[in-house]
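Chains shown are a subset, placed as in the full complex.
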């Protein structure tokens, strides 16, 4: 079961589809193998980038079972929903199937500090014993969660064991949370998202690793490992080599399509299909990715 | 099956819960009977005010079956969803159970005219043969749909047979849509929501009736019938008698709780419970409703 | 100077324009006379409904001077601005001209409780000695201000002497604020907006009056006066007589044009012009207003 000591790289898994939009379960297997091989210490499925909202309840169940059957790594399942009954149903399905925990983001209707706290109280009550991750992603949810609200949720809800941090800008939030746990607050795991754009600085501020789905998951593993071994310059060199592509993948609305394209090119999944409604890559975009990958490989080679 | 000739009053049904939040299926029966007795010509279930997002997939299915089993009136089922696979799954469940049609609102991510048109093209493709209602509710969806976009959807999607109109202000939109159908565009049914606040003017502009859930559905029936029989002054008198309560029920965020309170007072449902997250009425609010209802009854009595 | 004892009806004044969009200063005079005659105890100018954002700095100054020169009633000037320097410049101009106080709404960029508190701290510092009104209008500003945040601002900022209340639903907020002042918090003036839609209930909850611009300001005066003399039923009868038009005027986006049309019909201003970007009333809308006014007059006559 997931707990506050989780660290490393929890890769945000995509959900593979066939060109006709049907679920591609055999690509689930190859994708899981790929993530494991590239250094993941855990997987997160059915998140925003996992196109969770586009799956029927039956399909969600199929993906959960298939992923968990394929790996011994801890698996976190996104269960954000418009209400607590569907959240409970999906969380039960996930935990019964062997998930290590679940993840919940704030719905965009929340406005005030107390509304946010009240919502996560309800979440904790709904989830019962299941360990859960609070996903803090204002750019998508439109909900800004102040540090003190996170600390209050941590204090009130012992089953909340991790923050998926993707506030932006959010580096000082990590610093503030770590200062709080250094002076008595419960210390939870902080894994960072945002496509990895700030991974090095996030580690410096006190993060425990990454939870994001950049199509070269070895970047996250290599940066985190180099940093943890005390090789900060090496970690920066690796990060900088990948940065042009990281940046390119972080285009809102287009990022998932770029990520799936790259994963398909690398053989992790059979098809780059994004379910409707979703973008298709233009030829110019595909060419730009190819150039970035080529330069990335050259630079990594030069780094040794 | 629902078609362009639908008219009268399609009552937006609430979803009854017990005080502990569990689904209250026996209240579904009494509520349906109540709506029929008060003059509904159809029912719409699992809409925004039906707390659809707070139901699990299994619960949604139970509500659909229970309602349809209880009445011969046409039943429209809200199937708005974050993706087309869950929309398709729910629509299939509804149509298989005997629904007359389904209803879809625009997700708040849509911005441009072409994005809206493209989305409803996908909706029509997803729903296949099922007749469907386009719900136009900008105050909640944050999507403004211009008249010309509605006309384009109507032109391209013959299975779209009705507009649930609750743009606000939206009276001129009805006028413009009717002007278009008078000069060659396909004429669809227009039923109006917004809690009934503009029902009289909506009829004058060319609406075919109401689709809303004001806790006195006989208001909608009486106003529409009086208007249709040519008794406009009588229709206005009835409307004005109910207006203080209509207004009070139309408080964003609080309206559903007021509506359920009134329905429970009237015996339509056993409990006024709104599922979390949702508001509770203060004592002052409950008193204010009582005064409004008392004056309403006196005024209706005076009208004869 | 404005203080916490302010009560009655502060009419939200419109800004009159000529058909070509130029400022119509002679209509400012007739409009002020009209408001005074209809029972205003104060005026509020350059608010959201005063098209403040559409005026140049020079025009704003002209309006302020003209209004204040015409009346002995206290005048509040809206000074919301994108930054504190322009806010300070406008507030200085207003206070120098003899305004009784100024009014500020929250900018839509504010999200968390602390951001809102911090903003109003800056406002108080910017305004110096000038008494000011906190305008709480979430439907337009997109900022939800919890009761405890208002109380904190009241505690920290003694120059804040009034709340312009137009949260919606917001009746319980009035109750909560009055409960707080009954148990030790500073009691400020609460005047209510929202077009007057909830005036009776607002008075019952503890408001001191109205601050809104409904085109029949005598409604606010008569309701508040009847209520204050203990004639609640009489107050309700008057309110209900005006309610069909109140409701019609409260159409977002269209309301100001309806209000100016009615004010022009009543001779308060010479032209109904709304400055661009702004709506024009359709013929159908103009006809609907005429019918509502006719019925309103008949009903008021019947009331005596």
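We just call them A, B and C in the order they show up, numbering each chain from 1.
As a working rule, a residue touches a chain if its C-beta (ideal position, glycine included) is under 8 Å from a C-beta of that chain, and two chains touch if they have at least 3 such contacts.
A quick note: this is a predicted structure, and the numbers were derived from the prediction, not measured.
Total copy count of the complex, if 3 are in place?
My count for the entire complex in this file is 4 copies.
One rule holds for everything that comes next: only the chains that are shown with their structure count from here on.
Subunit B-subunit C contact: same residues or different, taking over half shared as same?
Mostly the same residues form this interface, as more than half of the numbers used are common to both chains.
Among the chains, which is located farthest from subunit B on the basis of C-alpha centroids?
Max centre-to-centre separation from subunit B belongs to A.
Please report how far subunit A has to rotate so that its Cα atoms sit on those of subunit C, a copy of the same sequence, as a value between 0 and 180° in steps of 5.
Nearest-5 rotation angle for the superposition: 180 degrees.
When the centre of a chain is set as the mean of its C-alpha atoms, what distance in Å lies between subunit A and subunit B?
Here the centre of subunit B sits 38 Å away from the centre of subunit A.
Using mean CA coordinates as chain centres, what's the gap between subunit A and subunit C in Å?
That gives a centre separation of 47 Å.
Measuring from the mean C-alpha position of subunit B to the mean C-alpha position of subunit C, what distance in angstrom results?
Their C-alpha centroids are separated by 33 Å.
Name the residues of subunit A that each touch 2 or more other chains.
none
Which residues, counting only subunit B, touch subunit A once they are in their complex?
Counting only subunit B, the residues touching subunit A are 51-59, 81-86, 88-89, 108, 118-119, 122, 275-277.
Quick check on the complex: what are the subunit B residues that touch subunit C?
Within the complex, subunit B contacts subunit C at residues 139, 168-169, 171-172, 175, 197-198, 201, 204-205, 236, 239-240, 243-244, 247-248, 251-254, 282, 284-285, 288, 295.
Tell me, which parts of subunit A touch subunit C in their complex?
Going through subunit A, the ones touching subunit C are 111-115, 144, 146, 148-149.
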